[in-house]
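In this view, the complex is presented without one of its protein chains, the others remaining in place.
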Amino acid sequence: MSNAATFDTRTDSAIPMESPLAYSYRRSGAPATGPASRVTLRERALLGHLIVRGGAIALDEAVRGVLGISLPGQPQTLVQDASGERSIQWLSPDEWLVIVPGGEEFPLETRLRERLGSAHYAISDVSGGQTLLELAGEAARELLMKTVIYDVHPSHFPVGKGVTTVFAKAATMLRRPDEERWELVVRRSFADYCYRWLLDAGAEYGVNVEQ
Amino acid sequence: MFYIYCPYCGEHREEEEFRPKGQAHIERPAEPEACSDEEWGNYLFFRNNPRGVHHEMWVHAVGCRKFFNVTRHTVSYEILETYKMGEQPSITADSQSLPREVAAVSHQEGVWA
Partner (left out) sequence: MSQSRQPVYRLNKGGRIDRSRTLSFTFNGQHYQGHPGDTLASALLANGVDIVNRSFKYSRPRGIVAAGAEEPNAIVQLGSREAAQVPNVRATQQALFDGLTARSTNGWPNVQRDLMGLVGKLGGQFMPPGFYYKTFMAPASMWLTYEKYIRKAAGLGRSPMEPDPDTYDHFHQHCDVLVVGAGAAGLAAALAAARSGARVMVADEQEEMGGALLDSRETLDGKPADQWVSQVLEELVGCENVTLLPRTTANGYHDHNFVTLHERRTEHLGETAPLENGLRQARSRMHRVRVGQVILATGAHERPLVYAGNDIPGNLLAGAVSTYIRRYGVAPGRQLVLSTSNDYGYRAALDWQEAGCEVVAIVDAREFPAGDWVDAARAQGIKIITSSAVIEAKGSNRVTAARVARIDIDAYQVCGPIQVLACDTIASSGGYSPVIHLASHTGVRPIWRDDVIGFVPGGVKGMQACGGANGTYALGDVLAEGVEAGIKASVATGHAAQAVSLPSAKRLQQGVAVALFQVPHEKPTLRGPKQFVDLQNDVTAAGIELATREGFESIEHIKRYTAMGFGTDQGKLGNINGMAIAARCLGLSIPEVGTTVFRPNYTPVPFGAIVGRHCRDLFDPERYTALHQWHVERGAEFEDVGQWKRPRYYPQARAGATNGERESMSEAVARECLAVREKVGILDASTLGKIDIQGPDAREFLARIYTNKWEKLAVGKCRYGLMCKDDGMVTDDGVTSCLADNHFLMTTTTGGAAAILEWLELWHQTEWPELEVYFSSVTDHWATMTITGPNARALLAEITDINLDRDSFKFMEWRTGNVAGVPARVYRISFTGELTFEINVQANYAMHVWQTLFKHGGKYGLTPYGTEAMHVLRAEKGFIIVGQETDGSVTPEDLGMQWCIGYDKPFSWIGKRALVRPDTKRENRKQLVGLKPKDPKVVLEEGAQIVFDPNHAIPMPMVGHVTSSYYSPTLNSGFALAVVKGGQQKLGETVYLPMADGRTFEAEIVSPIFYDPKGERQHV
């Protein structure tokens, strides 16, 4: 166990949590689906997000042992467990984003730290600092072309890819977990900007928001 | 708008993801106290401004956040290579491996300047 402080910032009690889009729903609303809707936006709120940094070999072993999936060693890759609920995205040669169901992040961090022992690594809980948005529908890709500078053509962005790139004038981690969906991980403080952008850019596709 | 190959991400990315960080291969003197004021001033402030091949440091700011080096032709703006931090360039101003079209561009530019 490395000499770092761990701290479970989540509580089990019935204390209300607000997702990063709570303000946005009140301010901008959530457009309902219409006959011309070709894209759907959904927030997968309050998940567990961990930034894991360290050497790939040590981390891979630990992650396999704890999560049962291997650490993506290739740049721009995204791996998921069989359920699709847990994922690891390559961010840099020594940095990965792990997303798990809300509440699993602290036990996961604890078990990873146990496994990693004295290796040099870092785990930072960022669950309160970002949220995951999901885009689905036939116009999702076109909406992304208006939004991110990265090439989202299927030949260049197959399922299982994930990148960090520019979202309008902010940044996002863009991932493609399966054929139907795109995922955008955005920072909490930028979430309202991203939400308003997607509603505006998606208007011509009749974007609707599932809550 | 440059198209820059990030040696860590292993692919070309749009310039908007990067930030330039000035001349590459500037090492901080190992013993700053042993430097004269002039030497320290040179380290801090004096930079090359070549017409032709230049080595620059960039950071993939909206991406992997890694710093790396770029060999760029300051006339044609062509990026001749990118390489990781700690590595040395294979193309330099007087290297033989300068691609022919780069030489051609600088030549042509010279005629018309």
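List of remarks:
The chains carry the letters A and B, assigned in the order they are written, with residues numbered from 1 in each.
By our rule, a residue touches a chain if its C-beta (ideal position, glycine included) is under 8 Å from a C-beta of that chain, and two chains touch if they have at least 3 such contacts.
Quick caveat: nothing in here was measured; it's all calculated off a predicted structure.
From the options A:Ile99, A:Leu112 or A:Val148, the residue with contact to the unseen chain in the full assembly is A:Val148.
What chain A contributes to its contact with the hidden chain is residues 2-5, 7-11, 13, 15-20, 22-23, 26, 34-36, 46, 51, 53-54, 94-95, 120-130, 145-146, 148-151, 153, 155-156, 168-170, 187-190, 192-193, 196-197, 200-201, 203-206. Interface residues of chain B with the unshown chain, by the touch rule above, are 1-3, 14, 19, 21, 27-28, 31-33, 35, 37, 40, 43-44, 57, 59, 61, 65-67, 76-79, 85-86, 101, 104-105, 108-109, 112.
Note that only the chains that are shown with their structure count from here on.
Rounded to a whole number, the gap between the C-alpha centres of chain A and chain B is 34 angstrom. Residue ranges on chain A touching chain B, taken from their complex, read 75-76, 91-93, 95, 149-150, 163-166, 171. Across the complex, chain A is touched by residues 8-11, 13-14, 16-17, 62-66 of chain B.
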